[in-house]
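Only a single protein chain was left out; the remaining protein chains are all shown in position.
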Amino acid sequence: MSFHEELLEKARPIWDTMLGHPFLKETAECRIEDAVFANWLQQDYLFVQGAIPFISVMVSRAPLCVRSGLAPAIGALQEELRLFEEMASKKNVSLDNLRITPTCHAYIQFMLATAHSASFEESFALLYGAEKAYFDSWTWVKGNLKGESPWQPFIEKWSDENFQQWINWIEGVLDNLADQASTSLQEKMIEVFRLAGQYELLFWDMAIKGESWPV
Amino acid sequence: MSFHEELLEKARPIWDTMLGHPFLKETAECRIEDAVFANWLQQDYLFVQGAIPFISVMVSRAPLCVRSGLAPAIGALQEELRLFEEMASKKNVSLDNLRITPTCHAYIQFMLATAHSASFEESFALLYGAEKAYFDSWTWVKGNLKGESPWQPFIEKWSDENFQQWINWIEGVLDNLADQASTSLQEKMIEVFRLAGQYELLFWDMAIKGESWPV
Amino acid sequence: MSFHEELLEKARPIWDTMLGHPFLKETAECRIEDAVFANWLQQDYLFVQGAIPFISVMVSRAPLCVRSGLAPAIGALQEELRLFEEMASKKNVSLDNLRITPTCHAYIQFMLATAHSASFEESFALLYGAEKAYFDSWTWVKGNLKGESPWQPFIEKWSDENFQQWINWIEGVLDNLADQASTSLQEKMIEVFRLAGQYELLFWDMAIKGESWPV
Partner (left out) sequence: MSFHEELLEKARPIWDTMLGHPFLKETAECRIEDAVFANWLQQDYLFVQGAIPFISVMVSRAPLCVRSGLAPAIGALQEELRLFEEMASKKNVSLDNLRITPTCHAYIQFMLATAHSASFEESFALLYGAEKAYFDSWTWVKGNLKGESPWQPFIEKWSDENFQQWINWIEGVLDNLADQASTSLQEKMIEVFRLAGQYELLFWDMAIKGESWPV
């Protein structure tokens, strides 16, 4: 079993909860409330903005052979922001003066702190967790889609061939990194990957239940 | 009005909620459940462990005139860990194999990410938020104490003269940093300070309500 | 006088030495030895490789309004590496197993350390110093060129309209950053800018004189 398969195996209960999550189910069944989806869209917009510094720090610390594959992700995330802006504009969702929720804030801080202070290998496992969760979630939605979704471009974006290839590239690099890693480092990578999955769950929860700061 | 006073003014609703928080009230009235206090003790132990890297990065980026006052905080936090260990041992609270809660994890990531990637001034505002919240919270408990608390050493620790002087030093440095800061930087400092207060509230909530990861 | 003009004014003696530097003069007069130019080409190749992490960390810390203009520099530097590789191949200069010189190593470490631990404003002043030195140096070569240089693509690269616009953009952002900066921060920016110029001079010296580690 390759390392990325081991990660998925270790995080199976998280992934099982993710793929049956009400947010995804309601989206697939085209019955998700506009306000709920808008909530997700706004926070995920902030999340993608916050993911750019994460990737940038990773690029700065990447081995040369990984760097050239990783650097384009910065531009890809900037393009994602354009997609959010187009969709928001089309659906009358405001992206001005957004207030970040605790979960979105925490997830971004986790990524940034990891990129700066943990090993590159751990950051890479975190990247895999976040990207794989997107891919699997939206692929699940696509596979369970009933009818025509108003949010089709998001569904396509994170389930298409391009994104699949990005995931494949990450998996290959991750397996190489793990091959060189000590057992204790591998354990840290597993832990970070699992935490990424947990934050993804918290993020879907936040979108569907709403969330605010204490004051 | 000095800058640190302005911060407190801007965060008054947060502080008002903090000082009346059930966790502090029940501690002051010596009727807090052991399991609840143990929950806080365990997570705050992890928090202090995670605060050491935060302070260390700050030391590394501090102006020379601030550095000598800041560096001893690393040793002080290590001594705090000893206090947690003594109290835990005395009260039969285990500190082994603790599982960090989402809120504790998020707060630590926030500190670490800020120290690495935001300006030194913002990190310093975050430090002030965390330390001032401790000081005010435990001073409030001390002032409202009914009887003899089993957790007296914690109450003393964060309300004593030493800790007061540490707070005073932070306030003086912060005011100097703010004097040199642009309006937009001051606004970021205010925002970070407020967020620190929000995380403190989330932390007390977590202690009293319990909290766990989705899976 | 705008801030970027003030920087150039403060660093005039450095710039005067730079623009009359033997390396540039001999290149312009098409009488530079192949081995000397090869020496520069090899080390500058390593330098550009090391500049990518510098820019990446800057991207990670950039204000949103600066980030979108800064991020494409990562791709631009990767393209520069391709130019070095083409030129090296054409001129039979090896880029394999290069040994970095002390000056090239030091300059890269300076950039990386600044990006991580100094303020964003200081990093930006360093970026300006490095890029402006390139632009002015190669523009000087172009203006003083006698005949056809075998190194024409480098001369064009850093003196063309695209590069001029990049410099203009940097100058505009720098002036804005300085407007918001305290006097003491501005002084640090000046110091970093001057140091960048000094390292550029050391780099030309290294190329022409050769340089090696003590052992």
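Chains here go by letter, A, B and C, matching the order in which they are written, and residues are numbered from 1 within each.
Heads up, the rule we're going with is that a contact is a pair of C-beta atoms (placed from the backbone, for glycine too) under 8 Å apart; a residue touches a chain by one contact, two chains touch by 3 or more.
Here the structure is a predicted model, which is why all the values come from computation and not from measurement.
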item: Sole contact to the chain not displayed, among C:H4, C:R61, C:H116 or C:K132; value: C:H116
item: Contact partner of the left-out chain, one of C:P13, C:G172 or C:G210; value: C:P13
item: Chain C residues that touch the omitted chain in the full complex; value: 13-14, 17, 53, 57, 102, 105-106, 108-110, 112-114, 116-117, 195, 197-198, 201-202, 205, 213-215
item: Residue ranges of chain B at the interface with the undisplayed chain; value: 49, 52-54, 56-57, 59-61, 64, 67-68, 71-72, 74-75, 78, 112, 115
item: Chain not shown, touching residues in chain A; value: 60-61, 116-117, 119-120, 180-182, 184-185
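Just so it is clear, only the chains that are shown with their structure count from here on.
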item: Centroid spacing, where centroids are CA-atom means, of chain A and chain C in whole angstrom; value: 36
item: Length of the line joining the C-alpha centres of chain B and chain C, rounded to whole Å; value: 44
item: For chain A paired with chain B, centre-to-centre distance based on mean C-alpha positions, whole Å; value: 30
item: Touching two or more other chains - residues of chain B; value: 116-117
